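Shown here: the complex without one of its protein chains, the others still in place.
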Amino acid sequence: MNQWIISTIFLTMSFSKFTSEIPVRPDDIDMNNHVHFSRYLDYVLAARFEQMERDYRMSMEEFTARGLGWVVSGCTVQYKRPLVLGDVAIVKTGIVGLGTSSGKVGFEIIRKATGKLSADGIFDYTLVDIATGRAVPLTEEIIQRYSI
Amino acid sequence: MNQWIISTIFLTMSFSKFTSEIPVRPDDIDMNNHVHFSRYLDYVLAARFEQMERDYRMSMEEFTARGLGWVVSGCTVQYKRPLVLGDVAIVKTGIVGLGTSSGKVGFEIIRKATGKLSADGIFDYTLVDIATGRAVPLTEEIIQRYSI
Amino acid sequence: MNQWIISTIFLTMSFSKFTSEIPVRPDDIDMNNHVHFSRYLDYVLAARFEQMERDYRMSMEEFTARGLGWVVSGCTVQYKRPLVLGDVAIVKTGIVGLGTSSGKVGFEIIRKATGKLSADGIFDYTLVDIATGRAVPLTEEIIQRYSI
Partner (left out) sequence: MNQWIISTIFLTMSFSKFTSEIPVRPDDIDMNNHVHFSRYLDYVLAARFEQMERDYRMSMEEFTARGLGWVVSGCTVQYKRPLVLGDVAIVKTGIVGLGTSSGKVGFEIIRKATGKLSADGIFDYTLVDIATGRAVPLTEEIIQRYSI
């Protein structure tokens, strides 16, 4: 419970949404001729890596250099419409809450060809000390960087 | 709302849990030296395929032969402890609810070496007509097969 | 032996090389912090799909519509230098020979950041009738389309 007190405060602030384009590769397609359902998670992961560097100006490598890492501690996905071979996925993500040592990232995956929603959901990230694997508190600097 | 009325009835029945063992492959390991987070979904999928045939005696191929398919319409995963190279994942799944044209499957992924929980969560499946992609109601036969 | 007689004739013609850019995704990275060795094959596959449509003007879908498909019947890869997270792979491919019912495609994967060769090799494709799975001869039209 305590963990989300900061989050509540920050939810009154505005967090931006950022956008990445992920082209569907043939190896993403499964026996149903759609993008395999677990690959949607990989598209969100790819979008976040790009956006951390390009938009938040704090790449995963910078975290690693400080001995820190973001790990996915949970996720929820709702699948709406399939993506198919030849598609480009537009992945919009944005922080929807920050906790003591965690962040909630909302995402939408949109099929570029139609502009329609393909999937949406939430990733729960926890900031960990890479050496110990334990959760560590977000620093003021990290909170500032993410509060754009 | 309406969709879950049947489910409520069936929740008073007992649904069994079944178990599959999925060996971790080196290609499942990511840059963090753990099983990649999206591969957990693939482990659950693999377990369900095995259990549909072995335990429910109604394989995915049988559904396909009737022009039907189960598609994942949503999922939720909580990651607890990593799986690593050399591990075997014990995947326990069981129905936790049936809707008009859907089923909720709960799962636990356990690290065989320690018996500890690695991840758990829920898959939402929808029964669809393969030709049209539309949801179709569960038949009495399907409900019977799953009510073990 | 006989199969490569046409190929010998066509080798005196000039086949073009085409180029695709494949961004490395985090899920492509393995425990060695490099792009996983089998994903190189997927990069070549993705490049060929793009080039079939964009450059040869005969997409895989067009083949499918005629009941035909290209299957990989063999491949050879030499790995030279790793690709890492954040990289873009430049994939150059070109036909290096056509047989009665087959085509040899040479490829080079270049790390965009350095311009240096990451891997090269050959894919052997066979044209098959999708319904029977059997090899079928290249038509004159297919040969013309590929002879650019």
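Here are a few things to note about the model shown:
Each chain carries a letter (A, B and C) given by its place in the written order, and its residues are counted from 1.
Simple rule for what comes next: a contact is a pair of C-beta atoms (placed from the backbone, for glycine too) under 8 Å apart; a residue touches a chain by one contact, two chains touch by 3 or more.
The shown structure was predicted, so the numbers you read here are calculated from the model rather than taken from an experiment.
Remark: the residues of chain B touching the chain excluded from display are 22-23, 25-27, 39, 42, 45-46, 49, 53, 60-61, 85-86. If you put the missing chain back, the residues of chain C touching it would be 32, 37-39, 41-42, 45, 69, 71-79.
The chain not displayed touches chain A at residues 26-27, 29-31, 33, 36, 38, 85.
Going forward, only the chains that are shown with their structure count from here on.
If each chain is reduced to the centroid of its CA atoms, chain A and chain B end up 24 Å from each other.
Centre-to-centre separation of chain A and chain C, using mean CA positions: 32 Å. Residue positions 26-27, 85 of chain C are each in touch with at least two other chains.
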